[in-house]
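The other protein chains are all here in position, but one chain of the complex has been omitted.
So that you can tell them apart, the chains are marked A and B in the order they are listed, and the count of residues begins at 1 in each.
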Amino acid sequence: MSSDDDIVLVISNAPDLLLAKRIAHVLVEDGLAACVNLGAPVLSIYRWEGEIEGADEIPICIKTTAGRQQAVVQALAKLHPYEVPEIIVVPVIGGSAPYLDWVRAQAGGAGS
Amino acid sequence: MSSDDDIVLVISNAPDLLLAKRIAHVLVEDGLAACVNLGAPVLSIYRWEGEIEGADEIPICIKTTAGRQQAVVQALAKLHPYEVPEIIVVPVIGGSAPYLDWVRAQAGGAGS
Partner (left out) sequence: MSSDDDIVLVISNAPDLLLAKRIAHVLVEDGLAACVNLGAPVLSIYRWEGEIEGADEIPICIKTTAGRQQAVVQALAKLHPYEVPEIIVVPVIGGSAPYLDWVRAQAGGAGS
């Protein structure tokens, strides 16, 4: 059903802007992602070991291909300090053809 | 095609941060969601009763399971002051396995 050329959004959060920038640079420099957006801080509310907790985080939105998705998830898990960092993948079902082609050219490279 | 164990994003907006925090706490405390992100204010532009309107809103992004999706939509509609609040669901097609399992454990509980 899905192809390595499909575009996906990989969504994560970093505990601070410095790490978020480092993640973005590594992913783009290594050709794992075409573009990374770092958003204004969000307040994350969740239960951890039974208690409701809140944390300020920098949202990270990564544009890449389905073929690179697994490598991006692995790179994020390695770069991220959390035990169980949020990393989810959302499908892209359309858009501007030149932009989608640009993402493929940047991130869908030689599979190296 | 879809399973109660699938992960979804439920996306909404609240008119202010106080209500957004209340919604987040209720959903996490009641085991309806694993994690809720409250973002920096957004400007929403829409037509209402024929006029173009703008409103500052707090974006809410809820991580839960497909099995909890309907209960989350109902809880949001009840907690929200708008006549027709924005509540949409976006699919999650992958991510970090430990994170997806954590969402299922938090939100996919006894179905109570």
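Things to note:
Everything below uses one rule, namely that contacts are C-beta pairs under 8 Å (C-beta built on N, C-alpha and C of every residue); 3 or more make two chains touch, one makes a residue touch a chain.
Note that the coordinates shown come from a computational prediction; the quantities given were computed from them, not determined experimentally.
Looking at A:V10, A:A24, A:V72 or A:I88, the residue that reaches the missing chain in the full complex is A:A24. Note that of B:L27, B:L76 or B:V103, the residue touching the chain absent from this view is B:L76. Against the chain not displayed here, subunit A makes contact via residues 7, 9, 21, 24-25, 28-29, 34-40, 61, 63, 90-96, 98-100, 102, 106. The chain not displayed touches subunit B at residues 2, 8, 10, 13, 39-47, 52, 57, 59, 69, 73, 76-77, 84-91.
The working rule: only the chains that are shown with their structure count from here on.
Each chain gets one centre point, the mean of its Cα atoms, and the points for subunit A and subunit B are 20 Å apart.
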